[in-house]
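All protein chains but one are shown in place.
So that you can tell them apart, the chains are marked A, B and C in the order they are listed, and the count of residues begins at 1 in each.
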């Protein structure tokens, strides 16, 4: 059994991780920490987990996590905190999977520019691996520090990656119009997250400034072998979970539907990617670690419209973290991860 | 492995059953039938199940189901259909778990009065057992024909049963005010089920006439050892899943909080019942087979307010059907049934 | 033109009042105050009101309101605040309509018992009138201090009043099971009001303890000519607006459907009450000052189920406040109040 610890266990991503780990046949939770609810039972905060996980929450003290006997430590913390917690000494003791943003960008300068804070352990950036399994599977195995990708980024990168890698689109024309359920805004008590402020409403936010932008650019630039600058716009959907990314780009002249299908066939053996006809729907991946991807070529405009759907708390956070854990510890990647979405759910 | 067949596989309850059976470690689906979608793959109708259950749907021909080699046949059909399908010959071949209403009421006359249709196999009523496991566990074992309880009824009966059995309340004062998510209305294309007709709305329906009334009365009368007539009012909630039943009754003079707690302690070893403090919430049982029950005594009025919450498609339909299957085939009742609810989900 | 001032203008009830007053042909807003947003424009907080009401918000200083030149002051404040603001001197200057609870209960002791705070101007309770127009129309005219009724109470009282007044039901058996949209919880940043905590959920709250209970009892006791103690249970519905109250009581022996219809005919000339067949639906009164009331007698149980629906921010708060203003100033009660609900809305 893998012994697992989670810091930031009572945020939405952390709690989903606790739920997945509780049902994982090869994992056992040995430590949970929460800044806000230290001293209370996890199931007092998430009563849906009563009888399943009644562990008492520790305060978020990295020393306690380090001495918890865990084999793997998951961090689901606000930006800047993980990078002040992780040290080489910690990594000598246990593997770390960070669900936050601190180790995702290779460049500390880019991090500082977008997150407006210093990076507290930039010397570890070279050691960290970007944990998008379908792209970096071989690099992840054997690592000690995994940067679990962001939700919008997971969806956007996986949707566009085959097109960029195969050079089928003009990377200077990429527009990603993404839409997320409200759990992406987290569990903090903000006016803009109130039911009556979100329900029966639709809006864009973070236009031209959202922090997931450089993460998408980093990965797609690597795929293209050149720097890519792209447009990313997130929107808020009045639903709990789910991301749909509608991605636009000009096709290179002469690119056919078959060429596109061939590019996407790189995913054909992926256990968590399904290629669909037309638009995917977020409900079909809700509660799962699955990515559904579809596309259309518009011969009138010369554009391709590629669309991806994930569960922002599943493949976009906790599910992918478990997938990374499975990979790090030599398990079948699918262990403990649900593929079948209920309907309606 | 238990070989399972499902007729009515593409309704919401049927589809949830297919999802649960697909993840059940001791069951294997050998036959699925659908009146509306015969010839198509199950996963074409429910794309969230792609790669999980791609079985082709048969037409709803009972002869095909009977010769499918199944050990157990689940029926999720409109009222009146199951009773015309089930025969002693069928029961010689395979166990039958009926998710519909046809075998729930012991009296064919009561059935006809509330359902306004003849019963087509009333001779089998004596053989059928009412599959509310927590109440009838011992009677269910070894049976061939299980009437899986209704959604409102499961929630209402389990909430009130201890109070009635122990004689703590005046059974002539029972009022059950129940609220259900919209999946309870099924997947048929009715005006009243359209998003824009349900969303941002709340209403009662079937006031004084809902068909689940006699089912609740039957079971609580048996518990009381006398006939009970009670008030049951369902309401429609703008959400996908979940039932909350708020139940009112006058307490017998002198009944204390301890007496009530003692009555509910009959559930203390039940794997799928949790006693909670105050009102349960439907989200904490969503997607599970769990029942959460809480209560309050109001010393001002002399009433007890007992509240139960279930997932109408889980414990209220497919989950309970799997629980019954587990019981019939000697498995741990929890096999393949989720207890942990995601949050938010 | 009536000059109107509002304190507490940026809560949901206050803002709805500002919206109604802005569209009122005989009213003009001269002063708006907000504890949280003093110094900002009202339309910065409620951008849907841009170009309609761009008044700058004052801080919530009662002296400023008193010297604003208003003819009427609306208070939409937390419990206990209004009673410390209103004085005879203020009432000499302007009429006051309090949307809060401070002047609704005739007894300061009952107020203290349920609200757990002292009343700061109990000497004014005798002067205040309970502003439920359909019941107290004649008493309201000419008053200076109107206690605008609560949302649950408006709905519950109007639904049950005719039955109680005519002695058609046993008042010791009344159960009110009420359900409200989430705007009833207000605009404060509470965890329990977050979208992801409310959406796809249903629960009861304040069971046996909700503060609207004594207000309902006060009015129905007056109608009955004897003290009534009743059961009131509120629930939270995942929608923005609307209250449905499902009310149960034993009918007196021999009471017929005609007797009930005759009792409700007291409302036949009321501009804001519609009698409907069966259950009302909250959507049909959304955004309006209308009350829809329906009922069913259940001959099996001897109960009547009477159901009322209102918009909690309309007839349950701001709409009724405007109706009171119209009455105080001699206008047609309907002035500036919408009757037609959009669908869907």
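Quick note on the criterion: a contact is a pair of C-beta atoms (placed from the backbone, for glycine too) under 8 Å apart; a residue touches a chain by one contact, two chains touch by 3 or more.
Note that the coordinates shown come from a computational prediction; the quantities given were computed from them, not determined experimentally.
Peer 1: Touching the hidden chain in the complete assembly: which of C:88, C:225 or C:342 does that?
Peer 2: C:342
Peer 1: Of C:183, C:246 or C:289, which residue touches the hidden chain?
Peer 2: Final answer for the missing-chain contact: C:183.
Peer 1: Among A:23, A:167, A:186 or A:238, which residue is in contact with the omitted chain in the full complex?
Peer 2: A:238
Peer 1: Given the contact definition stated above, which residue among C:53, C:223 or C:328 touches the chain not shown here?
Peer 2: The missing chain is touched by C:53.
Peer 1: Can you list where chain A touches the absent chain?
Peer 2: 173, 175, 177, 179, 181, 196-197, 199-205, 207-208, 229-231, 233, 235, 237-242, 244, 246, 248, 278-283, 286, 296-298, 300-301, 303, 305, 307, 309, 344-345
Peer 1: Under the stated touch rule, tell me which residues of chain B contact the chain that is not displayed.
Peer 2: Considering the whole complex, chain B reaches the absent chain at 12, 182-183, 187, 189-191, 193-200, 238-240.
Peer 1: In the complete complex, which positions of chain C touch the hidden chain?
Peer 2: The list for chain C reads 12, 15-16, 19, 22-23, 46-53, 183, 200, 240-241, 274, 276, 281, 283-288, 292, 313, 338-345.
Quick note on the criterion: only the chains that are shown with their structure count from here on.
Peer 1: Distance-wise, how many Å sit between the C-alpha centres of chain B and chain C, to the nearest whole number?
Peer 2: That gives a centre separation of 39 Å.
Peer 1: Could you please state the distance in Å, as a whole number, between where the Cα atoms of chain A are centred and where those of chain B are centred?
Peer 2: So the centre of chain A lies 37 Å away from the centre of chain B.
Peer 1: State, to the nearest whole Å, the distance from the C-alpha centre of chain A to the C-alpha centre of chain C.
Peer 2: Those two chain centres are 46 Å apart.
Peer 1: Give me the residues of chain C that touch two or more other chains.
Peer 2: Within chain C, residues 196-197, 199-200, 238-240 contact more than one other chain.
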